[in-house]
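First comes the structure, then the notes that go with it.
A single protein chain has been removed from this complex, and every other one stays in its place.
So, subunit A:
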Amino acid sequence: MEQENEKKEKLQFNVWKDFFKYLKPYKKQFIILIGLMIIVGVLDSIFPLLTKHAIDNFVNKNTTLGIERFAFLFFGAVILLAVTVYLFLSIAGRIETQMAYDIRRLGFEKLQVLPLSYYDEKAVGWLMARMTSDINRLSETISWGLVDFAWGITMMTAVTIAMLRLNFKLALITLSVVPFLALVSAYFQKRILKAQRDVRKINSKITAAYNEDIQGAKTTKTLVREEINLEEFSELTSSMKVSSIRATILSSLYLPIVLTLGSIGTAFAVNYGGKSVMLGLISYGTLVAFISYTAQFFEPVRQLAVIFAEVQSAQASAERVFSLLNEVPAITDSEEVVQKYGDLLNPKKEAWPKIEGHLEFKNVSFSYKDGEKVLENFNLKVNPGETIALVGETGSGKSTIVNLFCRFYEPTEGNVLIDGINYKDMPQNWIHENLGYVLQTPHLFSGTIKENIQYGNLNATELDIIKASKLVNAHEFIMEMEKGYETEVGEGGSLLSTGQKQLISFARAIVRNPQLFVLDEATSSIDTETEKIIQDAINKVLDGRTSFVIAHRLSTIKNADRILVIKDGKIIENGDHRELIKNKGYYYNLYTNQFIEEQSKSLLG
C-alpha cells in the first residue's frame, strides 16, 4: 500500500524552513551541542599530532626527558574527550526525546481538534505511522544528524588544517583522494538508503501477510486455500530475499572501494612522505602523522554522506508530519465563540446555556468533499423529549442526519438550531457535553469497567455508576465478575463479549444524564435474548430525551415517537408506528416483510 509518494529525492528547503520554528525552543541546547562537537572533532584530529610529538621529541631526539609531562597531557586530552562525549551524547539524547515529545503532543492535540471528515479520509494505520515512526525518524535525524554533521565537518577541517600546517605540498597530494571519496560515498549512500527503504517496504508487507495468516486462518481452512496462500507468501519472501541481498551487495561494494581509495592516500603519503624524510624535508613524526590522518579521513566523509542521505529520506517523514500539524480543521469555532465560551481543550462551561432539547434542521443541505450531495433542503423539527427513529437503506442519508445533529459534520448550507440557537454560534463541545451516544460497534478503552463508565461523566460517583449500570441491566453481569467494577476490559474491551461491551457503552452514555441522545444501529449485532435486555434499557434511556435512533431491527424502532423513512436524503414517510402501518408505504413493507414469507408459505401450502 504505497500511499505516499516517496520519490522526492531532492532536498526541499521550504519543508525544512517550516521545521525551524519547531527547533526554536532548543536553540540554546543546539548551540552547546555544536560547541561540544567542535571540541570532539578537534580532539580527534589532535591525537595523531600527539603521536607525532612523541616521535619527534623523544624518539628522534633520543631522550625521555619530559615524557611524564607528555603522558599527563595525553591523559588530560583523554579525560576531556570522555567528558565531552558524555555531554554531547546526553544533550543530543535530551533534544531528540524532548523534540519527539513536543511534536507528538502537538500532533495529538491537532488530532483531537480535527473533525470526523478528516478521519473518513485517513486510515488509522496511516495516522499511527505519522505519530510514531515518522516523528521518531524526524527527531532522530535532526538531533543525531546535526551531531554527526558538526563532528564530521570539524574533524575534516581540523585534519586538513593540521596536515596543511605540517607540510603543505604533502597535504595537497594526500588530500587529492578526498573528493573521490566524497563522490563515491554520496553515490553509494543514496542507493544504499533507497535499497534499505525497499527492504522495509517489503518487510511491512510480510508483517501484513502474517497478520492475514493468523487472523484469516479460519477462512483459509474453510476455503482450503493453504497451497495458494503459501505460493503467494513465498513470492513475497523471495522478493524480500532478493532486495535484501541487493542492499547488502551495494553496501559491501562501497566499503572495499572506499578502503582502496583510502589506501591510495596512504600510498601517496608513504611514497612522497618517505622521499621527503630521506631528503630530510620532513621528520619521521610528520610521516607517521600523515599516515594516521589518511586512515582518519574516511569516517567523517562516510558520516557526511550518510547524513545527507538520511536527511533526504527524513524529508518525506517531515512533510507528512507537517501536513498533519498544519491541517486546518474543517470545523472550527469562531474567535468570538472561543472568547465567550472557551475552546475544545479549555471550555468555559459556566457560560454555556442549558439545553432544553428543541431541535430544528432549517433548509439544510450537505455534500461530501467530492461533491456527492447527500441532503438537499432538508427540514425537520423535533420537540424536547421526542424520540425520532430513522429508517432507510444504506446511503439514504440517515447517518448523515445524525452526524449533522451531533455536529460531527456541519451543513454545507442551511442551519441546525438547538433551542433556537444556530449551533455554529456555540462551541462544538456545547452539544457534545449534552449528548449521550451509543455506537453500533461499542468502543471501550483499556482500563476498568468503572473507568469506562466514568468516561461518560468524569465527576460520576460510585453510586452514579452503579445506578447507571442497573438501569441498563449491566450491574448483574458486572457483579458476577471476580473484580466487579474494577475488572479490566482489555485493549478496546477485548476481554468482554460484544453484548457486555454494548451494555457498558449504554451505561457510559447514561451516566452523563444528557438531554440529547443518539443510538447508532446500537442493537444490530446482538442476539435476541440480549437484545431483549437491551431493549428494556433503551426504553428507559430514551425516556424524556430528545433522541435519534438508527436501527435495522424494527423492534427498536417501533417504540419511537416518530419514525422518519429516509430515501435519497428526503423524508418520504413521517409518523408513528401506527400511522405508518396505516400508510402502507415503505415502512409498512419493511415491517410486514417478516410475515410475507410465512403468509405466502401458508398460501402455497
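Everything that follows uses one rule, which is that contacts are C-beta pairs under 8 Å (C-beta built on N, C-alpha and C of every residue); 3 or more make two chains touch, one makes a residue touch a chain; residues count from 1.
By definition in this document, contacts and distances are computed from a predicted model.
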item: Complex member absent from the view - protein name from UniProt, among "Ferritin-like domain-containing protein", "ABC transporter ATP-binding protein/permease", "4-amino-4-deoxy-L-arabinose transferase" or "Tetratricopeptide repeat protein"; value: "ABC transporter ATP-binding protein/permease"
item: Hidden partner chain, touching residue among A:Ile257, A:Val338 or A:Leu495; value: A:Ile257
item: Identified contact with the non-displayed chain, of A:Leu230, A:Ala351 or A:Met479; value: A:Leu230
